[in-house]
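Here the complex is missing a single protein chain, while all its other protein chains stay put.
Moving on to chain A:
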Amino acid sequence: MKTYPVTETADVVIIGSGAGGAPLAARLAQAGKRVIVLEAGPHFNASDYTPDEIEARELYWLNERLSGGINPQAFGGNNSGTGVGGSLLHYGAFMPRPDPRDMMLHTETGMSVDWPFQYNELLPYIEKVEAFIGVSGPKHYPWDPTRHYHYAPPPANSAALKMREGCDALGIRHADGPTALITHTIDQPHFGTREACVNCGACHQGCRNGAKSTPDNTWLPLAVAHGAEIRADCVVHTLETDQRGHITGVVYRHKGRDIRQNCDQLVLSAGAVETARLLLHNGLANRSGQVGENYMTHISTQAWGVFDEDLRPNRGYPSLTITEDMMRPKDADFAGGYLIQSLGMMPVTWGSLVARGTPRRGPELARTLAQYNRSAGLGIHGDCMPNPNNRVVLSDEKDALGIPKPLITHSYGPNELAMHAHASKLLTSLWQAAGAKDIRILDRAAHMIGTARMGTNADQAVVSPYGQSFDIPNLWISDHSTFPSATAANPALAIMALSLRTAEAMLRQ
């Protein structure tokens, strides 16, 4: 890897090496830019990953967050990560495309907000991402016959088969879902061998054989091959500006020392909490007053049931079966819609959901835990609207570097509550139809979205439709902070697609 002296001004500094920062780093480096990626976490060696769920928390963002509101969100898993590759090191690799209607929900329903461009604008970038990182999927995708996946799906596990049974009984279409993993071994350019998925089920604990498509086996080796430098264990705390208010560089803490790195352009790709926190802490780019506002999640209601067979929910790709039939349900009393996926799960993660999702105790709890091997789940990802009550602010508490810890307030609005209720009923029916007993509904939210939204009006948005700050022309944001609404799709694909689009916009200037 090429390295740059810290005394040299970089063309571009990118804060964060995950889905937002990595594609952009590769594109800018390919175009000849001197790129430095600053990653707060370490450089992990994939062969050292452990399926042990407690120790695998090393992949989570562990700098403490304060979670409040009526529906306080559990952080740790299913949102931020740390380490070269970001949260994609521990993501589930479920990779549906956004529904075009979700980007125009205000036009459709009068609720939520529209994105500043339509799906067709994003589609070419989505296709580039899928082709480059490796995404598996079915030959025929029922809700979009035009699309093509480059890899065959992994085998359906017990939960996936049970969901098929439930869907068939209720007349709901289903398919193998798009998953960001490869099912035959390849030689990934600039990285090396990525082996085919072996159905180990520990996607969330880090993929040991490179089957899961992550920045550290795709975008980042490409970036490094073109001269980008990735600096691990570098926690940025200060953004510096000149008299005009333009960014001149950043200061980061590395091994106990503060180091200044100057740059011509700065890209924030630290995620919806940390990007907002950095801007708020430094008092920058907030003429709109929208930094930290409109924090969103995905409504991630789950249903778990117990079956008579030995299902072993740890085995196989966890969440293969999908249906998009509920993207606009006919009987909906809400705007937007939701995806449903089947759910296998590792035992401690599952136990944590049992703990937080039921009041069971004593012998009843013991019996519930004993049913792990007979359990299977269904989960949704539902669209979430911007809401002025939901936000990221700086708390009164400081972390080890003296930066205020973030306080995240999250409460469902009427639309989210209606969607949760609809899904609870349907998931219960699906599991009843599949023969499940002891069906339990878990009320939960996942992912982090919003806090620095894009738009065309500088009074109402933090960045332009290309991710450029309205206030500071050499400051860009490339992560899920910029999403105007959540959409029902898992965010990683859209983040990467937007990252490539932002890179092109930067190169045009």
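Just so we're on the same page, a residue touches a chain if its C-beta (ideal position, glycine included) is under 8 Å from a C-beta of that chain, and two chains touch if they have at least 3 such contacts; residues count from 1.
The rule is simple: contacts and distances are computed from a predicted model.
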| item | value |
| --- | --- |
| Per UniProt record, name of the chain withheld from view ["Dihydroorotase", "Phenylacetate-CoA oxygenase subunit PaaC", "ATP synthase subunit b" or "Gluconate 2-dehydrogenase subunit 3 family protein"] | "Gluconate 2-dehydrogenase subunit 3 family protein" |
| Omitted-chain contact residue, chosen from A:Pro100, A:Pro138 or A:Pro155 | A:Pro155 |
| Identified contact with the non-displayed chain, of A:Asp48, A:Asp187 or A:Asp331 | A:Asp48 |
| Residue among A:Asp187, A:Asp242, A:Asp310 or A:Asp331 touching the omitted chain | A:Asp310 |
| Residue of A:Met1, A:Ala131, A:Val251 or A:Ala366 in touch with the missing chain, whole complex considered | A:Ala366 |
| Option from A:Phe44, A:Phe75 or A:Phe334 whose C-beta touches the chain left out | A:Phe75 |
| For chain A, residues in touch with the removed chain | 47-48, 50-55, 57-58, 60-68, 72, 74-77, 80, 155-158, 161, 195, 197-202, 208-209, 306-312, 314-316, 346-348, 350-352, 354-356, 358-367, 369-374, 395, 407-409, 437-440 |
